[in-house]
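The other protein chains are all here in position, but one chain of the complex has been omitted.
Chain nomenclature is as follows: A and B, assigned in order of appearance, with residue numbering initiated at 1 for each chain independently.
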Amino acid sequence: MKSRIHLLFVLLLAFVLSVQCGLCAAQHRERARIRGGQPLDASARRDRPLHVVTTLPDYAALAKAIGGDRVTVESIVHPVQDPHHIRPKPSFVHMVKKADVMIATGLDLEMWLPTVINKSGNKRIRSGEIGYVAVSQGMTLLEKPENPSQYEGDVHVYGNPHIMCSPLKARHAAKNIAIGLIKNDPGGRDFYQANLSAMEAEFDKHLFGETLLPIGGDTLCRLAEQGKLLNYLRENKLKGKPLTEYLGGWMGRMLPLRGAPLVVYHKNWSYFLRLFGLEEAATIESKPGIPPSPKHVTELVEMMQNRNVGIILAANYFDEQKVRTVASRTGAEAVVVPLFVGGVPEADDYFKLVDYWVDNLLAAADRKGLSGK
Amino acid sequence: MSDLVAMLGLPFLACILMGSILSYLGIHVLKREVIFIDIAVAQVAAVGALAAHLAFDVEDGSLLSYLFSLACVFAMAGFYSVVRHKVVEISIEAIIGISYAITAAGALFLIGIAPGHAHAEEMLAGSLLWVTWPQILVGLVVFAAVGFVLWLVRRPISAVSQDYAAAAAGGLNVAWWDFLFYALLGVVITVAVRLSGVVTVFALLIIPATTSALLATGWLSRLLLAWLTVVMASTTGLLFSYYLDFSMGPVIALCLGTLLAVVAVFARLRQKAVVRQA
Partner (left out) sequence: MSEAVRLFALQIALIAVVLVLHTYLGLHIIRRTLIFSDLVLDQLAAFGALVGVGLGIAYASPCSYLFAFAAVLIGAFLLAVIKPRNPAIPREAVIGILYAMALVLSLLWTDKLPGGNAYVEKTLSGYLLWVTWPLVRVTIFTYVVLIVFHYVLRHRFIALAERPGEIRHEHVWDFLFFTTQGIITVLIVPIAGVLLAYSFLMIPAAIATMFTKKWGLAVLLGWALGFLACLLGLASSYQWDLPYGPTLVLFMGLFFVGAIVLRAVLRARRTSAIERSQSCPTS
């Protein structure tokens, strides 16, 4: 009897040891492929690409567009994931360990990031070091809470961090990313600068349309940021018509919807709504991060019916069933869209992502008869 | 290789520490046939931590947080040992099961009114990957202390575990020893849950003890077998979670379960072989 038990121990121990050896061998092979920690030089040609790791897929898309062949880019968060609630995995630590540059929002959206960076032991990319790029650097933020309290929900203490929902802020983010890349790879300065300028021109074209470009992208963006764009366009004329007639791009397409009330699932659309002049009538969540309570849902439904709110906008990583239930109870249109680049196959870069948002919103507004005011 | 040790070294240590004391307590728990008490106690500990976070705004690893959890656990322990005498119409298991559901709902209730940064799945799955040296040291100190106390009182506690009625008839103050046992269990679980979450702690409590019961009957052999199970499952589990990118706690629990299944099949086959020979 006892010898059988001993045999069992020996067999199982052997099994475990062999598993370990096999996995160690696999890891040695993998390590050979990883090259990390090489000093960076300032020469124009790089012997290996700058390895950039970003938290969100949007930053990765921008970084790749600006960095071109000089960078390799990876994103930690999956395009259809909620960035607040990521369960950090061993693979995150791997990714982060190899990084020369870490691009994150820089606010309190990715609360799991410091733990991952600490565990990886990569000192270069810690907050405040040269390798850490905070995309929100220098941005003015909305919704800074006066009394952050836990009972108000998952409140972001620096202000609303979902900056990539506004193309204006995304343009600013691209600039910050370029600055970060230049800092870490000075030899590529001209290359990054050129790509950035091209990208800014793309942004301006998509935002305002071709005709108004001569006014200057920076000027137009500054006016839009301050909320003064439409006044400016109304007051100034070209060939007898106010400039608003020449407004194209996203701003032009969304003009008919200005002032319309929307219900959103979570307060991540604030910058988008502000840019396009839409009103956030309510959130489906009771408070940020808190699932709705019975009273909140009934009041929401009644409000939507009274005010005839026709559109619900929600990111597709939220519970779509809740959105559709509210939509069916109120007769509203549910617009469920990916929040990040790559969230649907069609939205494989940032411009296509915003196109997707605008297209779907306008289609829903059409169906509800809201556009063409 | 150093990468591996850097990532997995502390989690492995945490598993060994927890596993060694939990598996011993698990043998008692099996004999007393109150299986779900661990999950109920772990839930209470988690609720205590949440409540402390909300009421006093304390950090998760602070002393006040631990003490508050402990207070809730002791209250629960007291409740169980009192109720066991007073209510005989339904089994203690039913009461434990219901209290598990209630405390889990309590946790979700607290998360629902003020989420902060607490999430249900983290409470369950734990965050073994991110365990730190201070946490390990706390664990080491607490488990060593509890282990020492358990060694001191091993005779009365074992007597009550083996046969409750006989121990009571023999003149032992069973209510007191019951309370002590549950209190010690509670202390261990309160600390362990912070390390690896509710499910892993439950698995480490029950499964090594069950596996050892399939192969041996004496206390010492069962204890050694249980420890061996912990080591094997932890090693395999940590490696699998590292390479296949899963949360560590649940993978270790799964390895424990798989190991149990393998041993169960082996034991059944061996039994049949013995019967055939006879």
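In the analysis below, a contact is a pair of C-beta atoms (placed from the backbone, for glycine too) under 8 Å apart; a residue touches a chain by one contact, two chains touch by 3 or more.
Predicted model only: the values in this text are computed from it and were never measured.
In the complete complex, the hidden chain is touched by one of B:102, B:149, B:168 or B:262, namely B:102. Touch with the chain omitted from the figure is made, among A:223, A:255 or A:297, by A:297. When the missing chain is restored to the complex, the residue among B:6, B:67 or B:120 that touches it is B:120.
Mapped onto subunit A, the interface with the missing chain covers residues 78-82, 85-87, 89, 286, 290-299, 301-302, 317-319, 321-322, 325, 328-329. Counting the whole complex, the residues of subunit B in touch with the unshown chain are 30-31, 33, 35-36, 39, 83, 86-87, 89-91, 93-99, 101-102, 104-106, 108-109, 111-113, 119-121, 124-125, 199, 202-203, 206-207, 210, 213-214, 217, 245-247, 250-251, 253-254, 257, 260.
The working rule: only the chains that are shown with their structure count from here on.
Spacing of subunit A relative to subunit B, judged by their CA centroids, is 41 angstrom. Residues 4-5, 8-9, 12-13, 16, 19-20, 23-24, 26-28, 31, 85, 87-91, 93, 97, 111, 115, 119, 121, 150-151, 153-154, 289-291 of subunit A are the ones that touch subunit B when the two sit in their complex. Contact residues of subunit B toward subunit A in the complex are 1, 3-4, 6-7, 54, 57, 112-117, 119, 121-122, 125, 127, 129-130, 215-216, 221, 225, 228, 232, 235-236, 239, 241-243, 245-248, 259, 263, 266, 270.
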